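I have placed the structure first, in the form of structure tokens, so that the comments after it can refer back to it.
A protein chain is absent from this complex, but the other protein chains hold their places.
First chain written, first letter: the chains are A and B, and each begins at residue 1.
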Amino acid sequence: MEPIPKTLKVLSWITGALFIVALYLVLFYAPREMVMGDVQRVFYFHVAAGWVGGLAFLVTAIAGGVYLRRGDHRWDQVALASVEIGLVFTFANIVSGSIWARPIWNTWWTWDPRLVTASIMELIYIAYLLLRQGVEDPARRARFGAVYGIVGFISVPLTFLSIRIFRTIHPVVIGSGDPSATGSFNMVPEMRVAFFFSLFTFTFIYATFLWHRLRLQRLAEKVEHMKMKVVSE
Amino acid sequence: MTDPTPPMEAIEQPVVINRGSRFGGYLRAISAVVWKDLTAELRSRELFSAMLVFALLVILIFNFALELDIRTRETVTSGVLWVTFAFAGTLGLNRSMAVEKDRGCMDGLLLAPVDRSALYFGKALGSLIFMLIVEVIVLPVYSGLYNINLFHPGLMAVILLGSVGYAAVGTLLSAMAVQTRTRDVLLPILLFPVVLPLLVAALKASNGFLQGFEMEEIWPWINLLIVYDVIFIAVAFMVFDYVVEE
Partner (left out) sequence: MIEARRLIKTFGLKPVLRGLDFHVEHGEFVALVGPNGAGKTTFLRILATLSKPSMGEVRVAGYPLPAQATAVRRRLGVVTHQPLLYGDLTAEENLRFYGRMYAVLKLKRRIEVVLEMVGLNVRRRDLVRQFSRGMQQRLAIGRAILHDPEILLLDEPHTGLDQEAAAMLDTLLRDVADRGRTVVMTSHDLTRAADLAERVDILHKGKIATSVRRGEIAPAELPGLYYSVTHD
């Protein structure tokens, strides 16, 4: 058994500590939003999860591109690990959004550009996993994954754009948005702290998960190697 | 029976290989692939009749599903048309690549001394032509059945732009899908989420023309169609090698 590398151990602990602090900031430090009440607190992790989803799929597309250029299968492992993490966080993003939307918009679901884009993105990367599952040869599997990871990622902003041209009721909290959208609010400084700290923490969570996942893949590969050795002897 | 010994004098004929410009050779390879697909299809008409019958069936089902009466017709026509084109298109894309895969002809294409992207453009162009032929037949049938005038130059342009993008992405993805175990079910799963912006834009632009909207409202959609087409043709051009080569 290969021990967990020291840096990874340290990173995991830091991430854990950051998460506890983030929980404190979100639940206690940030003030209660006046109109929406406590349910607004979903917002911090909701956006952070969405951010990690997008980041993860971006990493997949980039790792796919590097894999196609260099042919080093470690980049393919990064791409796959990142898709898995991205799927989980995008799912968390959609679900937490629904929980927030129920009291605020009075519905679990609406055909808003962000919602649709997030769920289409989720579907694209489920398709990505299905595609990989159907391919026997590992090198071909990696190439197909890389190609689809790139094609899928490029289509996401176009999907967003296409639905954006419809009117949106999703609040835009960061940057200029329509202040009359239901559920929009102004962030007071404490909220800002909680918000950016959540983003920061979730980025750490992403990095930690990715590393653990890569290590797991390496171990699985090692087991395969050993099996092959036993079989061929 | 035939004579087992070949006539030796015939072998002495020298073989001349055209070593013209690279671009000329590139275009020749594309046209050879298109010619091959069209010739085979004109003979068997398997793919074409399947696509057409399927398209008509989809329209028939929509007729009952949506109760296409006079009032709703105007607003849902573009939706019905694009769903029909998309489904029929998937059939065509799947089949066009399956022909190459089943008899190992993909190897034959790959052995040829031409750039892989020429193979891509040849296959994509063939699929585009099939789609357009089906659309050219479906449109008058639809307009006859429901007494709607579909002959608007703007609509034709939108259908062309939409089909170009659909064939461009579809050819790339079907080249992957046919090489998997789950090939027949996989193509729509891979294709639809990626092609969604194209379908939304095509649908909205078509609707705009059918309902006589101002061009100002239609332009954003047409721009999106063009952007989509350009981006995905470029991406497919760059990555097709990796999809077909081992």
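The rule we apply is simple: contacts are C-beta pairs under 8 Å (C-beta built on N, C-alpha and C of every residue); 3 or more make two chains touch, one makes a residue touch a chain.
All figures in this text were calculated on a predicted structure; none of them were measured in a lab.
Trainee: Which listed residue, B:M51, B:L81 or B:V99, touches the chain dropped from view?
Mentor: Considering the complete complex, B:V99 is the one touching the chain left out.
Trainee: Out of B:K36, B:R73 or B:R183, point to the residue that touches the absent chain in the complete complex.
Mentor: B:K36
Trainee: Spell out the interface residues on subunit A facing the chain that's missing from view.
Mentor: Within subunit A, the residues that touch the unshown chain are 137-139, 224-225, 228.
Trainee: For subunit B, which residues lie in contact with the unshown chain of the complex?
Mentor: 1-8, 10-11, 13-20, 25, 28-29, 31-32, 35-36, 39-41, 43-44, 99, 103-105, 107-115, 245-246
Just so we're on the same page, only the chains that are shown with their structure count from here on.
Trainee: Going by the contact rule set out above, which residues of subunit B touch subunit A in the complex?
Mentor: Counting only subunit B, the residues touching subunit A are 169, 172-173, 176-177, 179-183, 186, 189-190, 193-198, 200-201, 204, 220-221, 224, 227-228, 231-232, 235, 239, 242-243, 246.
Trainee: Given the complex with subunit B, which residues does subunit A contribute to the contact?
Mentor: Going through subunit A, the ones touching subunit B are 68, 120, 123-124, 127, 130-131, 133-136, 139-140, 143-144, 146-148, 150-152, 154-155, 158-159, 161-163, 165.
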